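A single protein chain has been omitted; all remaining protein chains appear in their positions.
Then we have chain A:
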């Protein structure tokens, strides 16, 4: 790390399950960092300066000063977490040493979250909360797949009878899952169906790093929101409007690009 007081790490984020993975990881590691809130509603993530950091135009994105003094920018929450523990977790607070069995197992669950739980629960949110037309089948398909994946986590925790996904230690795999599991109700999944996973979620929430990291860049309101059905409806309606606006604009932009390509 730099010797100056200024943190070298900047986290570009917003209040989402993927965003808080990184702030929780940073808090668990006790690393100083700057937070740059990205306002998705005004499409900051599609501006050229941001695309230079993350060509996919998504949060979270993280920039740091590398050991050689040059800047590094990383995207994709899973990759950012792997970077942070490889570079900064030499005491193995939330990771296992490279080449150990536990290290590889952590990666299995990390990818399980990033390629499975995240995308499928995200689709459940879409069809349940944001889609332009109510497609009952879409709601069912993704809510059920999310439930199936929760079942895998629940029975793994029950079978291994350990407090975390990989042994006695909370790792980046647990942190990756937590923000999504804590928001289960938003995707129409009842966490009560999965008692061992629910106990794990509560265990995670007790951790000071999780408590501090979840409120970045602003208050993590989903757990309270899930207790207030009327407010949930209102927020879903507001979100639906701007998600659909964004989808429409994306489609139009692609059409314009195609048109330009044809005119060449």
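Definition applied: a residue touches a chain if its C-beta (ideal position, glycine included) is under 8 Å from a C-beta of that chain, and two chains touch if they have at least 3 such contacts; residues count from 1.
Keep this in mind: contacts and distances are computed from a predicted model.
Enquirer: Just to verify: the chain that's not displayed, which of "Autophagy-related protein 13 N-terminal domain-containing protein", "3-methyl-2-oxobutanoate dehydrogenase (2-methylpropanoyl-transferring)", "glutathione transferase" or "Urease accessory protein UreD" does UniProt list as its protein name?
Expert: UniProt protein name of the non-displayed chain: "glutathione transferase".
Enquirer: May I ask which residue of A:25, A:95, A:123 or A:146 touches the chain that does not appear here?
Expert: A:123
Enquirer: Taking the full complex into account, find the residue in A:37, A:92, A:156 or A:240 that is in contact with the omitted chain.
Expert: Once the missing chain is taken into account, the touching residue is A:156.
Enquirer: Out of A:11, A:59, A:74 or A:170, point to the residue that touches the absent chain in the complete complex.
Expert: Residue touching the chain left out of view: A:74.
Enquirer: By the contact definition given up top, give the residues of chain A that touch the hidden chain.
Expert: Interface with the chain not displayed, on the chain A side: 55-57, 66-68, 70, 72, 74-80, 82-83, 86, 98-99, 101, 104, 107-108, 110-112, 114-116, 118-120, 123, 126, 131-133, 135, 137-138, 141, 149, 152, 155-156, 159, 247, 250-251, 254, 257-258, 261.
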